[in-house]
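The complex is shown incomplete by one protein chain, all other protein chains being positioned as in the whole.
We just call them A and B in the order they show up, numbering each chain from 1.
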Amino acid sequence: MADIFPLRARSLTVRFGDSTVLHRVAFELADGARIAVLGSNGAGKSVLLRTLHGLIEPTAGEITWGGSAWRPREQAMVFQRPVVLRRSALANIEYALAVNGVSGPKRRQRAREALERVALGYTAERPARVLSGGEQQRLALARAWALSPRVLFLDEPTASLDPRSATEVERVIGEIHASGTAIVVATHALGFARRMSDEVVLLADGEVAERTPSARFFTDPETPEGERFLKGELPWNGISHGSTRA
Amino acid sequence: MERYLARLYARVSIAWIVAAFIVAALLASTGAQAQDFITVASTTSTEQSGLFRHLLPEARKALGFDVRVVAVGTGQALDMGRRGDADVEFVHDKVAEEKFLAEGFGVKRYEVMYNDFMIVGPKDDPVGAKGRDVISALKKIAEKQSPFASRGDKSGTDAAEKRYWKMASIEPPKGGWYRETGSGMGPTLNAAAGMNAYALTDRGTWLSFKNRADLAILVEGDEKLFNQYGVMLVNPAKHPHVKKEMGQKFIDWLVSPAGQQAIAAYRIDGEQLFFPDYKP
Partner (left out) sequence: MHDILASFALAVRLIAGGDPELWRIVILSLEVSLASAFFACAIGLPLGTFIAVRDFPGRHAVVVMLNALLGLPSVVVGLVVYLLLSRAGPLGSMGILFTPSAIVIAQTLLVLPLVAALSRQFAEDAWREYREQLTSLGVSPARAVPTLLWDLRITLFTVVLAGFGRGASEVGAVMIVGGNIDGVTRVMTTSIALETSKGDLPLALGLGVILLTIVLALNALAFAIREWSAHGHG
C-alpha cells in the first residue's frame, strides 16, 4: 500500500461566488510534521484546512496524498466549537468507531482507552453535552484520536477555552503528535502556535505570504507581511489599517 | 433526585407510547379482518331517531352477524349502493328507490315501515299554519314569507318537502325567507330553532331532538305526511361482492313478525315512532 504522505496542494484556489478565498496556495505536509497555519481573520485559514481535509471542493488546483488524488480516511478534524452528540461521552467515541467499522466488545474497549488517554475516564457515562467546554474539546480530541488518524486538522481548537482548559488541550495535542500523527493547526494563539509547530504557514488575503520554520518565524520572519502580522498590524480582509505596503 | 425522576418519567412515557403505538397499529389492522357483517346504507333521520340503536342489537341476536349502518342522506345512500359500497338500502323515497331498481342496482323493494312528517315552527305560529293540512300551511308560510328551514340535501325528507311545495303550486320556493341548510335533519332543526323558523321534519328526529328552543309541532296527521320506508338488497349481479345471503337474511328479518314487532316496540317518551307495514 502506497504511503499517503506527503500531503501536497498545488495552486489551490477556492472561490465562493464572487469572492476568492484562497488563491494559488501551495502546501506540503510530511509524515509526522507539525504545521501552524497563521493569518488574520478572513485570511483563509479555516477554508484551507477544510479544503485539505476534504470538506470543501477546490475551485482549481490539486491536492495529492503520496502522489495520488485519492483522499485517505486516516485523517480527522477538530473544530473551534466541539460538536458532540446527545449521548454519553463514551457513546460519542463508540459512535465514531462504529461508523469506521469497529464493532463488538473491541469498540467499547477502544473507546474507554481513548477517554483514559485524555484523562476523561470519569466522564464515560455522563451526557457529553453537560461537560465543560474544555472537557468537550478533549472529548472531541479523544474521539479523533480513537480513529488512529495519520493527520489531525485543528481549526482554532483553543479559541473558545479558558487558559486552563487550553493548556490541557494543548497537552493532549502534544500527546497525539507523539503517538505519530501529523498536526495541522490553524490558530490565533501565537504562543500555542510556537509550541505546537515546527513550521509556520502564514496566509494573507488568501495567499501564502510566508513559509518558515517556527524556530525562526516568531523572532525573525522572512517577509514584511510576517513582520506586520507579528506586530498585529496585518490588514484584515485587505483593508489597510494605516501603514502602506513597503 | 429531581433529575432522576424527570429522566424516569421521560423514559416511562416514551416506552409506554411506543408500546401503545404498536398495540394500536395491530388492533387497527386486525379490526378490519372480521367479515361477518353487512353494510346498510340508511338515512340520517332514521339514525338520529335512535331506531337503529334499538333495532340492531335484536337483529344481531336473531341473525348472528353485525349490521353496520352508514347514515347519510337518501340520495347519497342510494349512490353508495350504485357504487357497491353497501349491501342493503334502507331509505324513504319511493320515487328514488324505484329509479334505483329500474337502473338495475336493486333486487326487490320491500315496504317495511312508515313514520310521519310534521311541520314544526314557532309556538306562537305567526302565519296560522296550525292544523291538519300541510298544503295550506305551506301556502300560508310562503304568502307571509315567514322563515322556513329546509334540508336541501337530496334526502328522502327533502324530496318529500319539495313535493309538498309542488302540490301547493309554489315551485320552487324562492326568497330570503326560504333557507336551505344543505344538511341533515338534526342540524336543520337546530337552524330552525335558532332562526325561530318553520321546518318539515320526521317525527322520529323531532322526538329525540333536545334543542327545541321555541319550536312546537304545528301540523300533523295529514295523510300526505306519511313517510314510507323501503328496503332493498343491492344487486349482486351488478356488484358480485355484495353479501347477498346475509343481506337477504336481514331483510327477511325486518319483514318477519319478529322484526316488525321490534320496530313497533321502539318508543320515545312512550310514543311510537315507526309503524311497521309490511304486506307480503
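The rule is short, and it goes like this: a residue touches a chain if its C-beta (ideal position, glycine included) is under 8 Å from a C-beta of that chain, and two chains touch if they have at least 3 such contacts.
Please read all numbers here as calculations on a predicted model, not as lab measurements.
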Please pick, from B:43, B:190 or B:235, the residue that touches the omitted chain in the full complex.
-> B:190
Which is it among A:9, A:22, A:48 or A:96 that touches the chain not included here?
-> A:96
Among A:5, A:27, A:65 or A:79, contact with the omitted chain is made only by A:79
Mind pulling the chain A residues that touch the left-out chain?
-> 50, 53, 55, 73, 76-77, 79, 83, 85-87, 95-96, 99-100, 127-130, 140, 143, 147
By the contact definition given up top, give the residues of chain B that touch the hidden chain.
-> 3, 6-7, 10, 13-14, 17, 20-25, 27-29, 31-32, 39, 47-48, 52-53, 56, 66, 68-72, 82-85, 183-184, 186-187, 189-190, 193, 205, 208-212, 239, 241
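Rule of thumb we're sticking to: only the chains that are shown with their structure count from here on.
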If you average the CA atoms of chain A and of chain B, how far apart do the two points sit, in angstrom?
-> 77
